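Just one protein chain is left out here, and the rest sit where they should.
Letters A and B mark the chains as written, and numbering starts fresh at 1 in each.
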Amino acid sequence: MSLRTAPARRAAAAVVAVTALALTAAACGGTTKKSTDAANSSAPASSASANPSAASKKGLTIAYLPKQVNNPYFTISDNGGRKAVEALGEKYKEVGTNSGTDTAGQVSYVNTLTQQQVSAIAVSAQDPGALCTALNQARKNGVKVVTYDSDTNASCRDLFVSQASAEDLGRTEVQLMAKQIGGKGQIAILSAAQTATNQNTWIGYMKDELKKPEYKDIQLVKVAYGNDDAQTSFQQTQGLLQQYPNLKGIISPTTVGIKAAAQYLSGSRYKGKVQLTGLGTPNDMRAYVNNGTVQGFELWDPAKLGALAGYAAVALASGQITGAAGQSFTAGDLGSFTIGQDSVVVLGKPTVFDKSNIGQFNF
Amino acid sequence: MAETPREKALPASGTGKPGGGDAEPASLGAAGRGAAGRGAAVRGPAGRGAALGWARDALRWDTVVGALLVVLLLCSFSMVDNFGNALNLSFLIGNTLPIALIALPMTMLVVSGEIDLSVGSTAGLSGAVMGHLWNQGMAIETIIPLCVLLGLACGLVNGLLVTRLGLPSLAVTIGTLAAYRGIAQIVLGSNSVTDFPQQYLNFASDRIGGTFIPQAAVPWAVLLVIAVVVLHATPVGRSLFAVGASQEAARFAGIRVKRLKLSMFMATGTISALTGVFWALHYASARYDNATGLELSVIAAVLLGGIDFDGGKGTLGGAVAGVFLLGALQNVMSLVNVSAQSQTVVTGVLLVISVLAPRVARQVGRARARRKAAGPQPPAALAATT
């Protein structure tokens, strides 16, 4: 034990050795992003062909895997799916994680569903890439994959049922906001987590819309992130209002964020002076629309979204469609839908809710 | 599907068992017998021979967990559809591997009386750095060793704060839990990196030939063997038990307590970073919030395996059995359509039972011995817990 420093010296030597090894590997041309980009470009093509006149198969099981179970939004949407699936005489089930950011949990649910040999999975992905391996494994085992609400990479699913085109949502939210603040002033965005795929796409289109000349008097001053947590969204809203005393409006394209921001505004001196719009459910927002905090906001009907995903899943599992662009299928009383580019089906335009119509909706 | 009877049967088989913990001592835990029991104030390596009675108590719970795991596997093989095929078993192992990896050093750390809550954040940070460097165009062969070194540094920070400043590891690692996760967020922000090279992604998700064993389980098995040897068959392992049982006594016995603990923290950091790399490859996605909350799963599994939080007690066999018991239980419950909420409850109940049952059993044993010696005299604690 007299050699006090020996272990430390040995450890340091090991560190140096590893570093040297690593750098050598780099010098010798290891695997880098550039070298794989070329290799990865070929996407798997679907080989099966569609038979649009085939009858719906019976005895299918359609499994819904929302981002989070017990989330009111997904419950409405999945219940819409249940009605559609059961109306066609198929079996419906819903599984999922308790947390909206438990990607590993979602992966293991995909694995379980693969094991249970369900006919199709309708999934709202927590992460565009993380589910890919598991979903492709499922597809290899004959399970059809439909994403709804939040997409994965296009190569990992057969079809994406989109609530409204991302472009529509981004642009219409800016249009709503512009109308509420009279076309000029500072605005800010209160988003969910920084990693939320769909939020980021919408925000991209919002910024694009703001470049148009009719919005030259509107400045987007900041994008804040409330992490879909009530308290964080609260404090981010306060921060926005303090940092930008002249703020005229906030756009919050997340149901949790808009609810928290509305609750804060309605109890503060900014009520009615700072406009708030974005995506929210009528039940969440009813109190704030009625007390004048919020003039109007928008959303698609989540029940219809779930139903459309259900019809699409059954059509896929029955071989009526394969997910290629240009094919079309009937979705019960929702009508007929045609698959667009990148295998995307769009539900339609979002609905705008305000004082005049909010009473008619209950979800 | 007619699965109601199974749904009921499974949790019951998980909770009903602990009473019958009379299996033979596991061979893995041979050296663990040196551990002094809780409450025995000073019982260094010297007092080992006298501690045989305690040893039986200490060994009881981890063998129970091992037996439970075997029972669960047997039941599932025979009664649960889709459980026993190779694909499902590979899913089970692959999804449990991150926890199994970190459980190895965590067991040693807990045995020595410390804890590391920052493992999930270290894994997340390692994944985030990996994604960032990959985006910068660095070679993956360089990135992975760098990430592992980063983990070593994270562990070093934890260890130095604990050993040099004498701070409680619980408080330190709650701090670094937030700090490392925060740094990960700064490094990678809102990006999610998914385009890692295919051969690496395949390694993290493929199986060995037609068997059910994932390729990534091989390095884990090697680490497991190393850990078992170190903890249960070397002076280092004996020192860890001694330190956990009584730090003062260990110091007087000539063990370099601080250096030992520091190296354990560094090992934990290193393995956590390795887990972060595996996580990013296995799920083909590097994000700053990877492996969030992993620390609670690891600790739950380690505790379930009978590792005593007061230090000085436990075996790696128990810890590994605990990890796979939780993993298998989760897999089976999902297969028979038990909801995620109910699974949470089952995990919690198991955890409480895992700490209560051995103590109750010990108290029953002690009370019986006392009654034999001094006539009837029911102790208050026993009356209340049973």
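By definition in this document, contacts are C-beta pairs under 8 Å (C-beta built on N, C-alpha and C of every residue); 3 or more make two chains touch, one makes a residue touch a chain.
One rule holds for everything that comes next: contacts and distances are computed from a predicted model.
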{"item": "The complex's invisible chain, by UniProt name, from \"Autoinducer 2 import system permease protein LsrC\", \"Electron transfer flavoprotein subunit beta\", \"Cytochrome-c3 hydrogenase\" or \"TonB-linked SusC/RagA family outer membrane protein\"", "value": "\"Autoinducer 2 import system permease protein LsrC\""}
{"item": "Hidden partner chain, touching residue among A:Ala260, A:Leu276 or A:Leu347", "value": "A:Ala260"}
{"item": "Touch with the omitted chain, as defined above, among A:Gln137, A:Ser155, A:Gln180 or A:Gln238", "value": "A:Gln238"}
{"item": "Subunit B residues touching the omitted chain (full complex)", "value": "161, 165-168, 170-172, 174-183, 185-186, 189, 293, 296, 299-300, 303, 309-310, 339-352, 354-356, 359-360, 381, 384-385"}
{"item": "For subunit A, the residues touching the chain missing from this view", "value": "68-72, 74-75, 98-99, 194, 222, 224-225, 227, 230-232, 234-236, 238-243, 245, 259-260, 263, 266-270, 283-284, 286-288, 290"}
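Heads up, the rule we're going with is that only the chains that are shown with their structure count from here on.
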{"item": "Between subunit A and subunit B, centroid-to-centroid distance (C-alpha), Å", "value": "34"}
{"item": "Subunit B-touching residues of subunit A, taken from the complex the two chains share", "value": "1, 7, 15, 18-19, 21-23, 25-26, 29-37, 39-40, 69-70, 93, 95-99, 101-105, 107-109, 111-112, 114-117, 127-130, 132-133, 137, 141, 153, 193-195, 197, 200"}
{"item": "Complex interface listing, subunit B residues touching subunit A", "value": "81-83, 85, 87-88, 91, 95, 98, 134-135, 137-142, 145-146, 148-149, 152, 185, 189-201, 205, 254, 256, 259, 279, 282-285, 287-293, 330-331, 334-335, 337, 339-341, 344"}
